[in-house]
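Questions regarding the structure given below will be posed in turn.
Certain chains of the assembly are absent from this excerpt, and the rest are unmoved.
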Amino acid sequence: MKAVHKSKPAPGAEYGLVDDIVLKPDELLVKVHRASICGSDLPIYNWTAWAPKRFKTPSTFGHEFCGTVEEVGKGTRDFKKGDFISVESHIFCGLCYQCRNGQRHVCHQVKIIGVDCPGGFAEYAAVPARCAWKHKDDTLKDIGSLLEPFGNAVYSVLAEDVSCKSMLVMGCGPQGLFSVAVGKASGADPIVVVEGSKYRAELARKMGATAVVDPDEINSLDHALKAGDVPDGYDVVVEMSGATTAIELALKAVRMGGRVSAFGIPPRRVEIDWANDVIFKGIRVYGIVGRQIFETWYKTDHLLRSGQVDIRPLITHTFPLKDFEKAFATMSSPERKCGKVLLVP
Amino acid sequence: MKAVHKSKPAPGAEYGLVDDIVLKPDELLVKVHRASICGSDLPIYNWTAWAPKRFKTPSTFGHEFCGTVEEVGKGTRDFKKGDFISVESHIFCGLCYQCRNGQRHVCHQVKIIGVDCPGGFAEYAAVPARCAWKHKDDTLKDIGSLLEPFGNAVYSVLAEDVSCKSMLVMGCGPQGLFSVAVGKASGADPIVVVEGSKYRAELARKMGATAVVDPDEINSLDHALKAGDVPDGYDVVVEMSGATTAIELALKAVRMGGRVSAFGIPPRRVEIDWANDVIFKGIRVYGIVGRQIFETWYKTDHLLRSGQVDIRPLITHTFPLKDFEKAFATMSSPERKCGKVLLVP
């Protein structure tokens, strides 16, 4: 079969033939229908940051994908050839304390598809059956690879109820844009975003943002509070950017007794005014990783299927799988003029 | 009346006559029965750290106290001369969003008795009636000044249920010791503490600690996990020390998906491994300040009155109010050989 393959520990990847998959008893063989590029695929592609320490070549990457079941492992239940599935990228063990207490997303044995084992930038992929989300019908077929990343935002925003609450979203890459949409559908109001790119600011408004604030302006905290007419701070702040300045701003912009969901990964350690911004404010900070399996998936599916959220406008580019280099170039452009980028095998 | 008085912006204080109190309509005049010294009284006394920026001289300090109502303001309800009360030190407005949404402890207009207005190291004190906790009887009379600080620990520990959960307490000053007792009474197990003072380690064991770990030993994190037989980390970590190294250790010692209550105030900004210790672990961090008014007070009263917790062994020193200098010397000794120190007017 053909795949986007990283044959050696260096920048770049190749499109070509790789060995066929030998299916394990608990796996499904999936014919990939759509894959999408995650921000975390860039270090693997460019061989930067954490990637050389964790990714073992040769292998195939890509963890946002969907497809049709071609073959079911002998030990699986509930799936059959032809089922259309989206893939939960975190392979959880199902047996540890976290897995048996509603926290599979932080399983102690977790492996990530496309990072710790071959992924979905390929014609076919093997997926443990317990990581498969079976679709009822074809309604979401063309956006099936987006349930995984959209789920990050669903979990980040809905870690607590947002109905009747003011919300600030830090950063409007795809995750921030998704967050705006989830907040909008769930009754958050106002929803203000902090984003420097005008292109993305425009997308944020389309998804339902009340106002957009430029993080590089002087007194951006004041601007953020004024934009939402919340002089005492936001009920909820969703940090999707990973910028260290944004993390600090998030803690300052939340109201006394409010909630911060921290999703964006900063590139280094972060210095925090723990006394004034965490303790004296009496806030709650939630570290958000992945999405709750499968609590979040039900919400994700519900929001998209019902039409309460339409994420199709955020798919700004689609490329054939073999043109993956163009896709990565689009994702890496300094103007950040893209939403989600899709690959079609 | 006589009081411990700070007449000028400098270290120290004097015991002597001060002006009598003129009671406001919403206040109670309290004849102080017992007062206790909080760690946060030390900067005021020594005129260090935040104190010069906030405390306005001349005034009287002390915010942990109890006493008998001598006179009731004309606008008050529900109190009469002779009632015995403990005092909530946070004067909340009662009218802001936080006050009307179960978060009076982070009221936007909050003033602290003994900091922003005259306090309880005196024969008499004025207290807004809404900050008074009326005792049913004399059961807790001799420890009435301790409900306020004990409440900090009650809120810190019980911010979420601890039944059947493993708990690590960072630092065993009075707040850490209280936390051990609260955890023990509420079903936490094991309860391990991190504390360098042997004197305090001994007190911790008396309050119910399973084991004590020295923070200065090499590999203190490993020791902490072994001491509780929790290789994957603690369900709950209660940070009562304020040491920056302890805050970092707290985040590392909590299990994936666990909870950290942050109460101890660090002296400066804190550098955190936000990505690995907050986000990827999927933890919850609660900033804890004061105690929930009056949710925590009911629990505090319940634990002490029922005998589920006995904090009397932690009262290691009692002085007449006029000997306040000895009391502060005891609190400030480098060996930290004291629990709570009481003053009797």
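So that you can tell them apart, the chains are marked A and B in the order they are listed, and the count of residues begins at 1 in each.
As a working rule, a residue touches a chain if its C-beta (ideal position, glycine included) is under 8 Å from a C-beta of that chain, and two chains touch if they have at least 3 such contacts.
What you see is a predicted model; the values in this text were computed from it and never measured.
Count of copies in the whole complex in this file: 4, from one repeated sequence with 2 chains shown in place.
The criterion applied here is as follows: only the chains that are shown with their structure count from here on.
If each chain is reduced to the centroid of its CA atoms, chain A and chain B end up 41 Å from each other. Interface residues of chain B, counted against chain A in their complex, comprise 96-98, 101, 103, 105-108, 232, 247, 255-257, 262-263, 265-266, 269-275, 278-290.
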